[in-house]
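What you see is the complex with one protein chain gone and the rest in place.
All chains are identified by letter, namely A, B and C, in their written order; residue positions are counted from 1 within each chain.
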Amino acid sequence: MVIVLKPGSTEREIEDVSRRIEGMGYRANVSRGEARTIIGAIGDDRGKERLQSLESLECVEAVIRILQPFKLASREVHPDGTLVQVNGVVIGGQKLVVMAGPCSVESRDQLLAVARETKAAGATILRGGAFKPRTSPYAFQGLEEEGLRLLAEARKVTGLPVVTEVMEPDKVEVVAEYADIVQIGARNMQNFSLLKRVAECGKPVLLKRGMATSVQEWLLSAEYILSGGNPHVILCERGIRTFETATRFTLDLNAVPVIKKLSHLPVVVDPSHGTGHWEYVGAMARAGLAAGADGLIIEVHNKPEEALSDGPQSLKPERFARLMEELRRLAPALGREL
Amino acid sequence: MVIVLKPGSTEREIEDVSRRIEGMGYRANVSRGEARTIIGAIGDDRGKERLQSLESLECVEAVIRILQPFKLASREVHPDGTLVQVNGVVIGGQKLVVMAGPCSVESRDQLLAVARETKAAGATILRGGAFKPRTSPYAFQGLEEEGLRLLAEARKVTGLPVVTEVMEPDKVEVVAEYADIVQIGARNMQNFSLLKRVAECGKPVLLKRGMATSVQEWLLSAEYILSGGNPHVILCERGIRTFETATRFTLDLNAVPVIKKLSHLPVVVDPSHGTGHWEYVGAMARAGLAAGADGLIIEVHNKPEEALSDGPQSLKPERFARLMEELRRLAPALGREL
Amino acid sequence: MVIVLKPGSTEREIEDVSRRIEGMGYRANVSRGEARTIIGAIGDDRGKERLQSLESLECVEAVIRILQPFKLASREVHPDGTLVQVNGVVIGGQKLVVMAGPCSVESRDQLLAVARETKAAGATILRGGAFKPRTSPYAFQGLEEEGLRLLAEARKVTGLPVVTEVMEPDKVEVVAEYADIVQIGARNMQNFSLLKRVAECGKPVLLKRGMATSVQEWLLSAEYILSGGNPHVILCERGIRTFETATRFTLDLNAVPVIKKLSHLPVVVDPSHGTGHWEYVGAMARAGLAAGADGLIIEVHNKPEEALSDGPQSLKPERFARLMEELRRLAPALGREL
Partner (left out) sequence: MVIVLKPGSTEREIEDVSRRIEGMGYRANVSRGEARTIIGAIGDDRGKERLQSLESLECVEAVIRILQPFKLASREVHPDGTLVQVNGVVIGGQKLVVMAGPCSVESRDQLLAVARETKAAGATILRGGAFKPRTSPYAFQGLEEEGLRLLAEARKVTGLPVVTEVMEPDKVEVVAEYADIVQIGARNMQNFSLLKRVAECGKPVLLKRGMATSVQEWLLSAEYILSGGNPHVILCERGIRTFETATRFTLDLNAVPVIKKLSHLPVVVDPSHGTGHWEYVGAMARAGLAAGADGLIIEVHNKPEEALSDGPQSLKPERFARLMEELRRLAPALGREL
């Protein structure tokens, strides 16, 4: 942190601020410029949040962060990319992963049909929502535990590992019992009670980016899981809120190379939620891989026009199969396999 | 909802879409324009979400919402403003309320000192965080139940009702036992499991706006609580995420008249989180009331430069007292009392 | 500026960066922390932009700005608030100003009718667009010079000074000939050729904030006018682009106290463009004054339902008159006059 003093700060104020910095356990390094005196607070970052409070001193103009506030999620500390292993599927390696399936598990027939078709097309992980976070209380809220059982059945039939969302701490145990990857949705990305609980469960976690969270905050949420003892974190970019309404969200592919620079964690891209329209899913799936993502998560539904949730962004199985062919041609040109 | 068909849609497609609309329980009203055929889906709104899935039909260009998707939160259904009563304090009436106190409960001494001073200055409700949602896992996470007990003690000493945040469904019971108003924070505003649980607890709920949620989504979150049987909802505007970094968030006062038009629920404004800097709190507190808010929630700390959270945005008690004097002069000019 | 080096930077790299900083005319102050070495570049700010290019060195992690990049617009350099005088009306003083009138000058009858009614209600400056920046080429583009002549006539009839927009450098002369205040619209706020030309014309300039410009960039645009020799700059907050669609833009009243802290320039608020709906204009006009603005600019139209532009946000004259009464009650409670 750098503490910038207001112009005209007295020696006494400089000493006071320095003393406070040292009282919080850092070393203070005073640098007197022409226009401003600035004081560096040198020491361990964790907990440096508290230095922010110095901004409420009359003589302080601003407290500016110099370092990234996360540690375990940082590539600086952990230069090699992390590989997350799920029933033989590796995420973050040379081989790209494609997670696919319906937004919601709606019925046994629907799920098994979609699971078989996405597997046939080359998907390596099955997605499907049993607990559904819905904006409206009047919308379909998911099949809940029945949905989990159907996912387990679909895994048995197809051999595909399963990723599904958990929405509250108390359900982590039951979700982790059925799922191979536990998903934290965008709306719960700063639900810290939930993050602490999934850290404990030990299962791999797919951590979606919140729609208004910066990459830095997203990595701090990952840090909650990592510091809770669970190193198996997969990040998922799924679109942020911007002024543009032509797409439902703005899929922020810039986050992919930013994550790859700052962190060692694998990252996948969700072009279905990111754009909200099936017509844009193919282009953004290709772009996501080209930006350097380790994989994709794509919504597929056998009858999207009758879907109980997110029909407009779901691909029909035949469209998904065609997209997989395109991605298979693309992967080698990016130095990856699919 | 209005379903817009692509140009060149055939009679067969128009019939197919109409049949599907009717199959979902609505009446279809076809209107043939020069450039487009549009079909209105007429009927009860609740559940109309499903019509969105028609967008995945090849012949459909767009599905456009006409009505607001909430009902119980709507002023159309409930023209008179709702009054929420808390231990004799009325929120939403002629008299403005000011909730004040520290961001976090840090110690008995700190809390009692601040509670006494804010009460002396005219605050009518005491705020204070016991469970703290912190972006970093290394930051102070709150005193938890010990914090709740201190809040109860401060209430006993000062007579002020207490508002404090709950972060997970399992803690609703204990928080509701100690608190007079249960707060849902910005990061949990679409934590639907939590919303369902606070609906059940029956206590008044202060529902903060999420940093990336539209007014419509915010009212849908209120609808979760209302439809769960709890009519005592107070909305709280606390700033949204925008590109501007001069303030920590962008306090969106436009939301106040918008809410007043769309809904009957009372709304208060949080200029502390909204701006993130104590120097801007006074101006935005005044502006919040002038925009029509029913009250304010303001962070006050006796030693903000040593605060364990949000020091930069906390007022010292003497500054808070001066602000209260200004607000007392302002209220009558707005046709309100304080 | 502070230049943050990557971990593991060598002494040779530190020297190289220091030498480059000094080559650009600054003094380099090296501070070796535990995790990072940072180098302060000390000296005159103007032109410090170039230091940003050091970020492209392999050993540099980031270049962080410490000071605001503007000088003439800064309150630090010019502690007293600037008063802009326009034909006897003072902007930035104790007395609040209200600029009012139609979005577009549409006809002699319309303009004179509105001018007379807004004057009668207490407006002190007449607004009206002659050159109109319209998003669509098919929309009404303004009466152009004929509009300017009508504005001059309305001034003669009512005695109200006139503010109107100029859209291109070549028209500055003719607009300045007719207008008392030359307006730079939101879409031209970073049209630097135009800023340089209005600096030369010497007339007071109403500089609207761009819909995606930060306060810092806005003050840099003001700096173009000030450094071009024209000190008569009035800032106008008119709403920024955010994800919220309940209002046309998000009127950012936080910018008012931020401007008052950073700059000595007067600032007015435009609740008409800021919200886009006449029903919200009153609340946000009151809030704008309460936030500390020096005045308002409000759209008034005698037949808004037939307006050629921005009808939805225009007040009818009788509504404007009622709002003025409310504002007159409000002003003394804010320590101002109206």
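We adopt the following convention: a residue touches a chain if its C-beta (ideal position, glycine included) is under 8 Å from a C-beta of that chain, and two chains touch if they have at least 3 such contacts.
As the structure is a computational prediction, the values presented were derived from the model and not from experiment.
> Touching the left-out chain: which of A:255, A:307 or A:323?
Per the contact definition at the top, the residue touching the missing chain is A:255.
> Which residue, A:59, A:287 or A:321, contacts the hidden chain when the whole complex is considered?
A:287
> Write the list of subunit A residues that the hidden chain touches.
212, 214-216, 240, 242-247, 250-258, 260-262, 274-275, 279-280, 282-284, 286-292, 329-330, 332-334
> Identify the residues of subunit B touching the omitted chain, counting contacts across the whole complex.
Residues of subunit B in touch with the missing chain: 2, 4, 7, 29, 31, 33-36, 38, 40, 42-45, 62, 64, 66-67, 76, 241-243, 245.
> Considering the whole complex rather than only what is displayed, give the residues of subunit C touching the chain that is not shown.
Where subunit C meets the chain not shown: residues 20, 46-47, 49-50, 52-57, 63, 69-70, 133-141, 167-171, 187-188, 190-194, 210-212, 217, 220, 223-224, 227-228, 240-241, 277-278, 304-312, 314.
The criterion applied here is as follows: only the chains that are shown with their structure count from here on.
> So which chain ends up in the middle if you average the CA atoms?
B
> Where centres are the averaged C-alpha coordinates, which chain has the largest centre distance to subunit C?
A
> Centroid from C-alpha atoms only, then distance subunit B to subunit C, rounded to Å. What do you get?
Once rounded, the distance between the two centres reads 31 Å.
> Going by the contact rule already set, what residues in subunit B reach two or more other chains?
Expected reply: 212, 240.
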